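Yeah, one chain of the complex is gone here, protein chain that is, but the others are all in their spots.
Here the chain labels run A and B in written order, and each chain numbers its own residues starting at 1.
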Amino acid sequence: MSAVELAGVGKRYGRVRALADVDLAFDCGVTGLLGPNGAGKTTLLRIVATSIAADSGEVRLLGRDPHRSQADVTAVRRELGYLPQELGYPSDMTAFGFLEYVAVLKEWNDRERRSQEVRRVLEAVGLADQATVRISRLSGGQRRRVGLAQALLGDPRLVVLDEPTTGLDPAQRADLRRTLSALGRRSTVLLSTHQTEDVAALCERVVVLAGGTVRFDGAVTDLVATAVGRVWLANEPGEDALVSWRTGTGRHHVVGGTPPVGADPAEPTLEDAYLLMLGHDAHRVHSPS
Amino acid sequence: MTTGTRDWHADPELLSRYLTGALNALTASSVEHHVNRCETCRTAVGSLLEPQLVERTWAGIRDSVERPPLPQPLRFARRCGLPEPTAVLLAAAASLRGAWLVGAFLSLSFATLAAYASGGTALAPFLLAAPLAPVLGVAAAYGPRQDPLEVLVATAPYGRTRLILLRTLAVLVSVLPVTVLLGLAVPGPLWLAAAWLGPALALVPVLLAVAAFVGPRFAAALVSFVWSGVVLGSAWLPLAPTWPVEAAQQGVYLGLGVAACAVIVIRAGTDRQPGVAL
Partner (left out) sequence: MGTTPIVTDAALVAAVADGDMSALRELYARHGAWLHARLLRRCNDRDVVVEVVQDTFVALWQDARRFRHEGEVGAWLWGIAFRRMVSRLRRRKDVVLLPEWDVPSVRQHVLPSAEDQVLLGVEYGDLAAGLRRLSPEFRAVVQAVVLDGLTTKEAGRLLGVRENTVKTRLHRAKAQLRTALTEREEGWP
C-alpha cells in the first residue's frame, strides 16, 4: 500500500476540468510533477495536501480516506507538510515568529522543543541568521525558503511542495536539492516545477501532466529514453522541428521533426523528452537552458 | 623584553588567578583595567571559563531575542493563566493587539459620551457601536478561506474552525466587559447597560455562519449594514430610542442567534473535510 493513492480522481472548477481520471500512486522518494500552466499540477497537489476535495474518484493518503471522518483527515494532516504555490505572511511577523505560529498549529505545544524545531528548519533552509528579521524585509527567495521551512516542520511523512524553486538562485537550489533528497529517504515528497533541471537533478520519478491528464509516469531515465533518436545538433534549424534553438557553439539544437542535412544525433536531455511528450503544447513552456 | 606596554598581555596564569579570586583587590583592578582595553586578553579569558556556563547564558539570550514578544493584552492573559500555545495562536490575530482594542474602546467611549450628553435621547450611536464592536473584532481575527495564509491553517491538525472559535472567544472576552461598564454610564433604565448584549451575542454567530459561505469581510459588511439599518431606521421612523433592544426584538435576536449556532455546529461537524470549512 502506497503513501498516496489516487484512483480515477477528477476535479472541475465550473466549466473547466482541471483533472480528469487521474490514477497515480506515490511512495518514499522524491517525485516531480512537470507540466505547463493549467495542466492541473496545483490542483493535484492541493488534493493531496487535503486543501480541496476531489469531485470524483478515490483518494487515500497514508492509508486513510480523508473524506471519511474528521479523525482521518486530522491524522493525515499531522504527518503533512505543505507549501502552497502562493503563501501569504502577516506583514509584521519575523521568520521565527511565523514558524512558531505554524508549529503551534501543528501541535508543537512544548515551548522548548518547538523553538529547537524552528531553529532546526531555519538552519535546514539556510536562514538561521535571519530568524529575527521581519518577513516583509526578506527577499522573495528568502520568503519562499521560509515557506519551505514550515513545510519541513516535524519531518513529515508526506511533503507537498508547489513550485518550491521559484525565486531561488542556483546555489540555493543546490541546497534545496540536498535537503529534499535527504528528506526523500524517509518521506514521500511531491513537488511541482517548471524547471526540468530540478526534476533531472532531484527526482527519481517524474509525472508529466497536461490538460488534466497524466501523460507520463515513471523513472526520469525512462522519460529521457523516449527522446533518443529524435534530437540532433545541426548547422541550421530544422524546418518541421518541434522546437529548435541556437546553442552557444553556434550550432542548432533541434528537437523532433525530420533531421536537417548534416545533423548529428545529440544526447537527449530531460527537457527534450518533456517537449516531445507535450507535442504542440511545447511552445508555451520552452525556455532555453 | 623589548616590547612596549602596548604589546603586553596578561599571561594565562595571571588571568586564571584573577578568575579564582586569588589576586588582591588592587592587582585585580589593574588586571581589569588592562583587559577592558585589550581584545586579545578578553578572548583569552573566554578559553579559561567553563564553556557550558557561557553556552548556557547564550541559549537564554537567544531564546529571549528570537521569540517575538507577546502583545500587551496577551501578556496580561498569560499571567492570568492562559496556556502558552494558545497565546501564540491569539497573538497572530490583528484584533487582539493593543491598538485595535484601544480603537474599539475609544469608539465606544465616544458613543457612550454622545448618549450621556443627549440625556438618553440619542442612544443610536451607542446601540449601533456596542454590538458591532465584537462583530468587527471577530471578523478581523481571521481571513477568508482562500487567503494564502489561511490555506496553511486549513491544512494543519489544529483545525480552522477551532482557531476561529478560539479567536472569537478571545475577542468577546476582551471587548464585552469593557462595553458593559461603559453601558452603565448611558442614561436611562439600568437594563440598558446590558441590553445591547442581546444583539451582540446574536450577531456574532450570524457573522460566523454567513462568513462560512461568503468570507469574513463580506459577512462583516453585510451584518454591519443590516444592523445599522435596524438602529438608524428605528431612529428615523421614529420609534422609541430603546426600540432596537426591547423585549420583542430581543426574542428575534435570540431566535437568529440560535439558528446561526445551529448552522455553525452542522458545518463544524464536517469542517475538516478537505474543501469545506467555516
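The definition used in the following text is that a contact is a pair of C-beta atoms (placed from the backbone, for glycine too) under 8 Å apart; a residue touches a chain by one contact, two chains touch by 3 or more.
Here the structure is a predicted model, which is why all the values come from computation and not from measurement.
Enquirer: Give the residue, chosen from A:Glu112, A:Asp129 or A:Asp240, that touches the chain omitted from the document.
Expert: Checking each option in A:Glu112, A:Asp129 or A:Asp240, the one touching the absent chain turns out to be A:Asp129.
Enquirer: Thinking of the whole complex, not just what is shown, which of B:Leu14, B:Leu82, B:Ala194 or B:Leu232 touches the missing chain?
Expert: Of these options, the touching residue for the absent chain is B:Leu14.
Enquirer: For chain A, which residues reach the chain that was dropped from this view?
Expert: Spelled out for chain A, the touching residues are 129, 131-134.
Enquirer: May I ask you to list the residues on chain B that touch the chain which is not drawn?
Expert: On the side of chain B, residues 1, 5, 8, 10-11, 14, 17-19, 21-37, 39, 42-43, 45-46, 49, 53-54, 56-58, 60-62, 64-66 touch the unshown chain.
We adopt the following convention: only the chains that are shown with their structure count from here on.
Enquirer: Between chain A and chain B, what is the separation of their C-alpha centroids in Å?
Expert: 36
Enquirer: Under the definition above, what is the set of chain A residues touching chain B in their complex?
Expert: So the residues of chain A in touch with chain B come to 47, 49-53, 66-67, 70, 73-74, 77-78, 80, 82, 84, 86-90, 93-94, 96-97, 100-102, 104-109, 111, 115, 119, 131-132, 150.
Enquirer: Where on chain B is chain A touching in the complex?
Expert: 63, 65-68, 84-85, 88-89, 91-92, 94, 147-149, 151-159, 163, 269, 271-276
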